[in-house]
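The complex appears here minus one protein chain, its other protein chains still in place.
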Amino acid sequence: MIEAMLLTALFIYGIAIAISAYRIIAGPSLPDRVVALDMIGVMLVSSIAIISVLQGTKAYLEVILILAILAFISTIAFSKYIERGVIIERKRDN
Amino acid sequence: MSTLNIAIIFPFIAAIVIPFLYNKIRKLHIGWFAMLVSFVLFIYFARYVPRIANGETFANTINWIPSYGINFTAYLDGLSLILALLITGVGTLVILYSIFYLSSKESLGRFYTYLLFFMGAMLGVVLSDNIMVLYVFWELTSISSFLLIAFWYQRKRSRDGAKKSLLITVSGGFGMLIGFIMLYIMTGTWSIREIISMAGSFTDHALFIPAMLLLLLGAFTKSAQFPFHIWLPDAMEAPTPVSAYLHSATMVKAGIYLVARFTPIFGGESIWFWLVTGVGLLTLFWGSFSAVRQTDLKAMLAYSTVSQLGMIMSMFGIGSAALHFGNSTVSVVYTQATFAALFHLVNHSTFKGALFMVVGIVDHEVGTRDLRRLGGLVTLMPITFTIAMIGSFSMAGLPPFNGFLSKEMFFTAVLTIGEAGIFSLDTWGTLLPVIAWVASIFTFVYSMIIVFQTFFGPYKEERLEHPAHEPPVGMLIAPGILALLVIGIFFFPNVLGDYILTPAMMGIFPSLPAADLSVPISAWHGFRSMELWMTIGVIIFGFALYKTRKKWAFVYKLFPEKWSFNSFYSYSLEKLEEHSTTITNSYMTGYLRDYMVYIYLFFIVAIGGTIIYTGVYAFDISGNSSVSEFEWILVLVMIIAGISVLFAKSRLTAILLNSILGYGVATFFVIFRAPDLALTQIIVETVTTVLFLVAYYFLPEWKKEDVPRKSRNVNLIISISVGIVFTVIALTVQSGKLFESISGYFENSYELAGGKNIVNSILGDFRAFDTMLEVVVLLIAGIGVYSIIKLKAKKEDESVEDQ
Amino acid sequence: MNNILVMPMVIPVMVGILLIFLRPYIKAQRWISFSTMIVNAGIAVYLLNRIQTEGVLRLDFGGWEPPFGILFVADSFSIILVLTTSIVTAICLLYAFSSVGKEHENMFFYSFINFLIAGINGSFLTGDLFNLYVCFEIMLLASYVLVALGGKKRQLSESIKYVVINIVSSWIFLIAIAYLYGTVGTLNLAHLSERIAESGQTPLLTVISIVFLTVFALKSGLLLYFWLPGSYSVPSTAVAALFGALLTKVGIYAMIRVFTLLFYHEQSITHTLIGILAGLTLIGGSIGAVAYKDIRQIIAYNVVIAVGFILVGLAVATPIAMEGSIYYLIHDMIVKALLFLLAGTMITVTGEYRIDYMSGLIRNYPLFGWIFFIVMLSLAGVPPLSGFIGKVLVGHGAIEAGSYILLALAFISSIFVLYSLLRVFLNSFWGETIISKEDKVPMKNGWLIPCVLLTIGTIVLGLGAEPLAVYVEDAANTLMNPQIYIDAVLKD
Amino acid sequence: MNVKEIIEFIAALLMLIGAIMAMISAIGIIRFPDVYTRSHAGTKSSTLAVLLTLTGAFLHFAVEQGFYSVRLLLGIVFVFLTAPVAGHLITRAAYSAGVKMADSTVEDELKDVFENREEDKGK
Amino acid sequence: METLITILAGVLVTVATYLILSKSLIRVILGTAILSHAAHLLIMSMGSGLKNGSVPILDEGIGPPVDALPQALILTSIVISFAVTALSLVLAYRTYQETGTDKLDELRGIKHE
Amino acid sequence: MPAQFLLNVFIAVLWTLISDEDELKFTTLVMGYLVGICIVFLMHRFFGERFYLSRFFALVKLLFIFNVELFSSTILVLKHILSPKIRIKPGIFKYETDLRGEWEITGLALLLTLTPGSVVIQVTPEGDAVYVHAMDVEESKEMLLRSLGKFERAIMGVTR
Partner (left out) sequence: MKINNVILQTVAKIVAFIILTLAVYLFLSGHNSPGGGFIGGLVLASALVLLFVVYDIEKVKNAIPVDFKKLAAFGAFLSVGTGFGSLLFGAPFLSQSFAYFDLPFFGKTELTTVTIFEAGVALVVVGVVVTIILSISEDV
């Protein structure tokens, strides 16, 4: 039963991801898409947690961490790109 | 090391020495040194005459590439000797002549280097037993000829002439090379003597005829046989001594030598007979016919040479029939044609050499060779005239000059061969004497033109560069000697015959008894001989045609210039370049998309074609692992995201979608039990995204692709096909695994490499080398990026760029 | 222990790395790089002779037994190529010293060259398919940088095409490896050969072999040579020479290796296809070589022709033809380097690219002109220069195998080679001299000496073909008898 | 049912609830009218989902393998730390980029400040 | 699963190919990035079964591990594709900087005759 | 305050030494630390400072408040999402805060943003006010302001 619950959870996550992906494709604005991608990242974190429970291995715990961190970095980069165009400045004015 | 090999190499060494010597010694004409070389060699070869006449032959081998049986074997027999003597003898005379002909302002060092280089190469051709080495020297003669023709390389005509001769002779040489290789394949040896000893044993081989044809291609191009003769008139751009030496006396005889040399192997074959005889006669006719219309003395001599070479060639062809009858007395009759060929070979060298020198003298003294500007020189240049007359009359076949003798023998040959009853000669045989006779008439005509047009008639000083007078004595010595030979041979032909020609015959017909090969030469065959009447006919008709030549000159207009082989040559080269440019430009568009289309088309056609041809596609999903709903959704999301990239209106959207793909792949790595990969993929994906964003700041936003619908459809079809091919093979592989993977071994990574993470152990230990190199790849990319960004072109560099 | 086997690759790698630290010391960089090549040549000579007595050598990295680890395998074929590469590179480096300029040299130029050579030598030596891919990538990455280094407009726009096309071809390589691994489950070449032979090369394997063919056709410029004329005409002369001499050769090497060691069971499909491609390449190259007046284009298409010619030998697949291909490979590496150096120098001294804008150079630079003349003859296969013996042997093989069309195309193509270069010689070296003695750019010894050395190379290789014969014969023999290679790798 | 099984069940339940919340958040980013409101759903409701799911996983490993994963806790901390920043940054970026707010928006006190800034730039 | 993943890879290949055939340099580079995803999925699917086994970390997994070799190969390949993508992006940037265009049909180079 | 911590560690080590077990055990150290906490708490007035763990307790309190807010507002947002017709009136308002310094401002922003229905969209350059985007200004502004106040106080409990 537990496995069924986990699989269901995973399935639901999958749908959630699919819905978010729709937002990426549909937009309309770029920030919309970034929001959706960020959300996908976070939901993948959860999904991988469930997968590792299902597979019974701790091997993916690093993946979870790394995904959480790098989705964040991605989002920062995208936001900064939208806001300023340049994402790495030589010298910041503030 | 035998002196024979040294004799071949000697001129080469001298050729190398000359430039140095030339720089050191300025006072003495460097030609004297070259002449000494040539003369020494002449004496050297002359000393062989008695022993060769006794039937001896000489051979010596120096190893060159023994692994492939290619060795430098020098072989001297009668046939080689005849040419060696011509090469060195005429060489000596030509150099002597050139010393006075060429002013010391010319680059004499270069000239004599080339000339001696040629002499060595030519000796190599006639003295080599190994056909590969023969080929080596063969090409060297083409090259030296090329260099000599373009001696005045500033002139466009010289360059064009040189180019033409090189292209034609070297191309022919390439064909001949293939022929040689075929011979080797048939016989297993490169040695001519060994091949000859096997003659007859491989005539049924499939390569026999191709080898023969290719060999003849080489011979015909080199000896300026129709239709390859076109290079020879243009080669007249060379300084006159060169024309006299290479393009009449020696190099052009290399092809004839080759035919003679290979007669024992191919002679007796009907194709050989008809090709050699037919092409020879055709050349004879066409050369003499064309010579008449020339207005440039040298061009006239060039066509005359073509014609004469054709005559010699045809005689060798006729003579080859002898081998059809094997070792019988019947065959001896036909060998006389070969004898005549050899005889004329020598004769031609004497009278044509003299004539070229005369033309050179005229050109040198009055500054023109144009027949329309010449005339009346007889009183001003009597000695020159005498030599010219001797040469021309000999060429025309008049007594008491050597040309008469060989011409008579030629008539004999064409007359008798019709009776042989082989090679369909009974039907076509009568044509031979007719062509020979007609050609002789034209020969007579241009010979007369040379004498009368130049030396008689009104003297037009105003149309000459310099007033006419006799040249320095030195210039007359060489042609004078040749003229004396012309007469001397007429009176004592059998000295030549017995000591030189007969031994050469033994080289050509090694299977026939030596005693039967010598032919007594006589000037008088009696009134009943057909040959005499033919000669008389030639003189009568010749004179008539000479006198009326303005009336029938229109004949030449019947063949428009553009139908000539010459125009064909220029036209093809021009069109070749033009079409090449069009063709190459048509597909080398410089547009990446086009190139990618070619590549993908290749991918689809070659691989897809093989799939269909082998019928290999197979799908078997029974071994598949299960698919959970999550995975289905993930796949769908990725597919949709992937396709959406194509429609993304902004590049940022595209990158976001690509991120989905990246994360998706990472998730699949998790699902497929690959934590290391998932980690790497996630980080690399993010860093790549950052990189894209960094670069985007500097790049323009992507606009909608304004591609024509047609090429969009092409792109779509290609993309889908590539995807299909890719997928079909992958699926087939999955259902057709043949072996267990070796990776079971790595499962013991802890015991073997002390690591529990198998992937890491593979990367860090089992396949650490890959990892090490991968680090290098990264490093290259890193510093590469730095270098590419930091190193910018200066503006002035760009200007040359955009040509 | 055969650790010396790895040196031709690892020494350049290490040197390339160290030179990054030696950035300010350009002189040191030059001579270290040069010495590296000389050392490599020495190692190659040593190995070549060891192979004659001990047979094919191997080195298992990390001591992991084949087929599990990665290993280098040295047979005569690969070492001959390593040797030639080292010599040619050393000479091109000499040229680079006085031609690339301080800005380039300061931008890790010599590091990239070393990495390029490391990649090339690694490709020749590796006994592992995936490692071959990695070695290719090293070579390619270095070449990407070298093509673009300098940052001129045309360089950049050509390098972009070069890079993208190579990325795609590397991708095809990768998937080909994946397919093969999926089917036979191993990456070691010898092991692959054994397993493929055991399966009798199933149709599927034949299909996969065509995927490999596609890759190597791209890398070597076999029919898929569109990228070549552009990208070889933009980098600095010394680099172009290295490219012209070496890069396509790696593709050719890989093609020969793969189709003699792995996929030799279905020659009616694979080798026929190679033959067709070689023929088309000869045609396309020949047409291209006479199409343009830009000397860079002319020589680039000459590279293409040589590719076709060498692969005729593979298509024909007789021992003699194989020997011919090997001879021709060596010859072409030397002569193409020379040709590119000459063309580059012509452009430098005249400032022109078109042959009809140059004239009478021989008067100003006589030695230089004669070198060009010799190269022209050598490339056309005129004896006794180096192209001759290879041409004869390939021709021999083609006749034996009855491939008359290929034979004809191969020989006709050499007429085109001759004609294309003859045009250059007649137009640019002969003719009226337009540059006066005062205006002429002085010919640097640094340009001339490398050219002279390579010229000596082509003459010596032609006249002295015999000493090489034993090695070439051994190389061809190993190629034609895969079992020799397999035994060397998989048996102890 | 022993304690272990109960905890395992609870763990699974937490994960399932997390999934459902994520699902609802996802619907949120579809249904909400503008990027600002969507970001509420996107960056935060999903945070809770992650909190629940990772807690579930933590519990699972704790009882199943006796393994108390600091990394999972760290993951939770991480999401809590970063998700709001991400939300903040995206909305800020959207605002800077001039992404329109929904028609139903009633109040924008930032507008004036921003317009001043634009004018400053103009000078 | 294997079939599904292969088809996914095939679709990615199609997309990437289409992108590579386009005019804009950035599209092309993006195409090459997607191409590598496809290759990696393919290599993965070439192992001995995608889910047949546990994580290739001893102690960690239960039962025999999956085929680890393809994973190692992919890792190498990921890093190499990263290097190449970085380099080509920089080239694209420099090309645009020098020539003022990122349209490949305007980057044909010189016209020869 | 570091002094308190060092003292605590010292006690823990001492405890371990006193325990004098056969081998080094982590649990013993933890036990010693707990004992130390008690001792330091009793003694902290001697240092004339706050007990160093009081901030910890404040933090726990903050987290608790936050979690309550998180759940309540999440439910609010989810309700909005799931309601058949979304009737929200979003808007941006300015909130001037007494908090100063990067950590305090950041803390407030994080907490506020994490609670659904509100996002900090800008911080003034002076750092004395934040602009908040609220999902439903009309209905929930009051509630938001209340929780903002709670957060402010809780943060100050930790930092000051």
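A, B, C, D, E and F are the chain letters, set down in written order, and residue numbers restart from 1 in every chain.
Just so we're on the same page, contacts are C-beta pairs under 8 Å (C-beta built on N, C-alpha and C of every residue); 3 or more make two chains touch, one makes a residue touch a chain.
Given the structure is predicted, the values throughout are model-derived calculations rather than measurements.
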{"item": "Residue touching the undisplayed chain, where the options are C:41, C:59, C:149 or C:178", "value": "C:59"}
{"item": "Candidate in contact with the missing chain, chosen from F:40, F:123, F:143 or F:158", "value": "F:123"}
{"item": "Residues belonging to chain D that touch the chain removed from view", "value": "74, 78, 81-82, 85, 88-89, 92, 96, 113-114, 116-117"}
{"item": "Residues of chain F in contact with the chain not shown", "value": "102-103, 105-106, 109-110, 120, 122-125, 127"}
{"item": "Sites on chain E contacted by the missing partner chain, in the whole complex", "value": "57-60, 75, 79, 83, 86, 89-90, 93"}
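The criterion applied here is as follows: only the chains that are shown with their structure count from here on.
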{"item": "Partner chains that chain A and chain E have in common", "value": "B"}
{"item": "Chain pair with more C-beta contacts, A-D versus B-C", "value": "B-C"}
{"item": "Touching two or more other chains - residues of chain B", "value": "581, 584-585, 588, 590, 592, 596, 632, 671, 673, 675, 696, 726, 730, 733-734, 737, 740-743, 746, 767, 770, 774, 777, 780-781, 784, 788, 792-793, 802-803"}
{"item": "Chain D: positions in contact with at least two other chains", "value": "25, 27, 39, 43, 47, 83, 85, 87, 91-92"}
{"item": "Pairwise chain contacts under the document criterion", "value": "A-B, A-D, A-E, B-C, B-E, C-E, D-F"}
{"item": "Chain A contact footprint on chain B (complex, rising order)", "value": "628-630, 632-634, 636-637, 640-641, 644, 650, 652-653, 656-657, 659-660, 663, 666-667, 670-671, 673, 675, 678-679, 682-683, 685-686, 689-690, 693-694, 696-697"}
{"item": "For the chain E and chain A complex, residues of the former touching the latter", "value": "54-55, 57, 60-62"}
{"item": "Residues on chain B engaged by chain E in the complex (per definition of touch)", "value": "581, 584-585, 588-593, 596-597, 600, 619, 621, 623-627, 631-632, 635, 638-639, 642-643, 645-646, 651, 654-655, 658, 661-662, 665, 668-669, 671-677, 680-681, 684, 687-688, 691-692, 695-696, 698-700, 702-703, 705, 707, 715-716, 718-720, 722-724, 726-727, 730-731, 733-734, 737, 740-743, 746-747, 749-750, 756-759, 762-763, 767, 770-771, 774, 777-778, 780-782, 784-785, 788-789, 792-793, 802-803"}
